[in-house]
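Part of the complex only, each chain left as placed.
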Amino acid sequence: MLHFDTDYMEGAHPLIMQRLMETNLEQTVGYGSDHYTQDAKILIAEACGLENPFIEKGYSGDIHFLVGGTQTNSTVIDSLLMRHEGVLCAETAHINVHESGAIESCGHKVLTLPSHEGKVDASEVKAYIQHFYADETYEHMVAPGMLYISYPTEYGTLYSKAELSELHAICQEAEIPLYIDGARLGYGLASPACDITLSDLPDLCDVFYIGGTKVGALFGECVVAKQGLLKHFFPLIKQHGALLAKGRLQGVQFSTLFTDNLYLKIARHAIDMAMMLKDGFVSKGYKLFLDSPTNQQFFVLPNEIMDRLSKTCTFEIWGTRGEKETTVRFVTSWATKKEDVRALIKSL
Amino acid sequence: MLHFDTDYMEGAHPLIMQRLMETNLEQTVGYGSDHYTQDAKILIAEACGLENPFIEKGYSGDIHFLVGGTQTNSTVIDSLLMRHEGVLCAETAHINVHESGAIESCGHKVLTLPSHEGKVDASEVKAYIQHFYADETYEHMVAPGMLYISYPTEYGTLYSKAELSELHAICQEAEIPLYIDGARLGYGLASPACDITLSDLPDLCDVFYIGGTKVGALFGECVVAKQGLLKHFFPLIKQHGALLAKGRLQGVQFSTLFTDNLYLKIARHAIDMAMMLKDGFVSKGYKLFLDSPTNQQFFVLPNEIMDRLSKTCTFEIWGTRGEKETTVRFVTSWATKKEDVRALIKSL
Amino acid sequence: MLHFDTDYMEGAHPLIMQRLMETNLEQTVGYGSDHYTQDAKILIAEACGLENPFIEKGYSGDIHFLVGGTQTNSTVIDSLLMRHEGVLCAETAHINVHESGAIESCGHKVLTLPSHEGKVDASEVKAYIQHFYADETYEHMVAPGMLYISYPTEYGTLYSKAELSELHAICQEAEIPLYIDGARLGYGLASPACDITLSDLPDLCDVFYIGGTKVGALFGECVVAKQGLLKHFFPLIKQHGALLAKGRLQGVQFSTLFTDNLYLKIARHAIDMAMMLKDGFVSKGYKLFLDSPTNQQFFVLPNEIMDRLSKTCTFEIWGTRGEKETTVRFVTSWATKKEDVRALIKSL
């Protein structure tokens, strides 16, 4: 059986496992005060192009490690919003659809915008904010308090640098932060369609996170925030149940990922595999649901083809089965084997 | 200046004020344990056609008085939902738009359906629930845990008895409660377009509230629930800050409203005034935004007409001012004077 | 039957009822934008000694009317606290005991200090804060984010001006606000034991509220806050379900209470009655539970006396019935009749 369900089907990259083994019996203090976490923060700050004086101080307030994506989103959003505010996002956003109401469980409304292949449109963001404050009854409504986007989106698509800049400018004018969910950040940055680098991100938004779980780590997400923006974030991480006792596990993992550019290297492999997979489907005449430049690939398959494929291969039905055709998702990862993609294409 | 902004511009119906005066210095126990509240519960139970044995027990668990609409909605919904559930409603629902995120502040997601002049469509409710459980990832999503509708809706429209029955049947099949926000219930029941009576409501839904604030009372809303449905509701009312120390104020008001059919009589006056007002606009050639059978009337006015009107009359811009035309709302109430409606029509 | 259970057994002071009648059919805009509310704010600002320029601006941001005490406490506290913070108070505080968990339902921990007849001790507040920050694990604990006291306390006792000043100084040093729950503020200010005036309060704390429900109004509490402290408070009031549609009801009531010093005059009557009642008990040889200078009086009665009294008089058992003796509470109000106190004393 071949598996293309998702990008968290394996453990961690072998170099990470090796480092976890090497450091396993070392004794360190807990909750991220250890030297591995410190090292990881310095490496990530450098990779993000953050300035030296900042590095020397050690970033304790502005780079944080959490365990998973949903808890990262809810902790960051809970930190950024005032109580009368909600978070703007595409209606297809992970926080709106697939987090079991985690944002609302913290008391905040998710304010949805139309999704354009997973992306929000800058002019629609702007119009939302303008209409909101033009409405005489706006103080009875939930104010747009921040903008959430994902990069890549839940549909594998990417914003261009120009689009990100425009969104950020709109947010700055409205004095609300722009937050980028980077659960699959590596797979965005490693895409040939990507026109930004990691070091552009601190200027293109106010907070973002670098996903580890889906890009080579056993688990772990790294939040990078504008200095001073996430006030009293440490107790908030604890309160959200997102503080790992053995914080050094994230330190070891992220310092490995950010040594010798490992994070991007392994992400690039996933992209290569995704492009090969897409070409395979397209060359056999199958229809793209949308043209994704990253590691998630979406096709509209006739049901009989889908049913046949599912005998030798696992993948995800996107939404619900259609009457004649169904949209499906195939996902590659840092661990996808070329022979598996070849075998899949052959079986089409 | 004439005022048609809304239906809470005056105090209370004179008979209510008179009763409040008469009973003012009487000493009663607090928090709704007084005899006025008891009387009001019995009168309301009778008006709702609830059975005798039930009346004899005094309804302490199933008829409750709260102060205002937003707090009633959030307390009832908070009581009905489990933590992984959200509330289905039209995207135009008051709870989704104009309650400053009160539902989310209690931890619950508002799950929106398309609005058809303020109403939800039964087939769309059914499809939502079916698609939800057909999705393999549904346990990562917020489950539809109840259905909220308003009667009349925020657009003044009404569901027919057949529509209510169908919605209720869908809810019963899905084992979720149907809750009716009756902030303007009287104005619905008194409409010539209405084909239900108050005593039909306990069979057509699981919980509803009888709005007092907009229909003759100074303030106050009365929740009527299926027996045993709202568990431990009293401490929840207190927790939500919705428990009035001088509970007898609601008792006095609602017992007056439900004596000699006052509630419906005064509502009917508002409907008469609304129909006269609508006819006035229509006869002068103005465009209806939609054809409302209740006390809220919506028109699409050319901006120059709207601006001229606003010199002699107050009303509400519905949403935001358009480029050439703007949708406006005119509202009548139990207290609207016929001469005011005449003067308005004359000025058109 | 005589009634001394509590101070919310009657309706409103006759002058308030009269004003509500006179203004009943006037049409005003909703949600506190009306001129009665504006008038009330100006009168209260003057009574609080707030400066002229401030008055000219109309205080829209800093004087607010809510409906009841529990909702006022939870809305103010929710506004003042960051998410990692809790509210310090006496373990006997109303917010800790008798609000059904309203503060926690907003996500905040109540941090308790020993109660000294309902009061907190300045040195214990100081020590709490010092110990908190001296603990190496303090970022895993809930930070003291504000101090709540009640004036008078739940035990009828009062802080002296010196005590209030000391508490405020401690709060200012710790950079946390001091909030005074004034549900019975009038009965404190009117006590012979009181050494402050209403106009001292803005300097002695950061936020306080002037209780209406228990001191002459049908309902209503007035929050007075340091300018700019309660950010975006209007939508928060709405979110908490604490916004009255007919806001002018509070405006009419509070403008009446703050015309010709009515608020203090009627409070003084309650104090006179309470002192007469206390003297009556003491002169008959009954034991004080504590020596309260305000309208709540506590006695420790032998159970047989208590049982006999309860045949002609209602009052509250304080906590639970003891084996031989029980603590009871007798409460007077603005409406207490001298003949009732006399009759009570006679019956002892």
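So that you can tell them apart, the chains are marked A, B and C in the order they are listed, and the count of residues begins at 1 in each.
Operating definition for what follows: a residue touches a chain if its C-beta (ideal position, glycine included) is under 8 Å from a C-beta of that chain, and two chains touch if they have at least 3 such contacts.
In this text, all values refer to a predicted model and were calculated from it rather than measured experimentally.
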Oligomeric copy total, full assembly; chains in place: 3: 4
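Assume only the chains that are shown with their structure count from here on.
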Intercentroid distance (Cα basis), chain C paired with chain A, Å: 49
Between chain A and chain B, centroid-to-centroid distance (C-alpha), Å: 42
Centre distance in Å when chain B and chain C are each reduced to the mean of their C-alpha atoms: 33
Where chain B touches two or more other chains at once, by residue number: 99-101, 105-106
Residue ranges of chain A touching chain B (in the complex, touch as defined): 83-84, 86, 97-101, 104-110, 131, 134-137, 139-142, 316-317, 319-321
Footprint of chain C on chain A - complex, ascending: 78-79, 82-84, 107, 139-143, 231-232, 234-236, 238-239
Complex contact set, residues of chain C against chain B: 3, 5-6, 8-12, 14, 17, 20-21, 23-30, 67-72, 74-75, 99-102, 105-106, 213-214, 218-219, 235-236, 238-246, 249, 314, 335
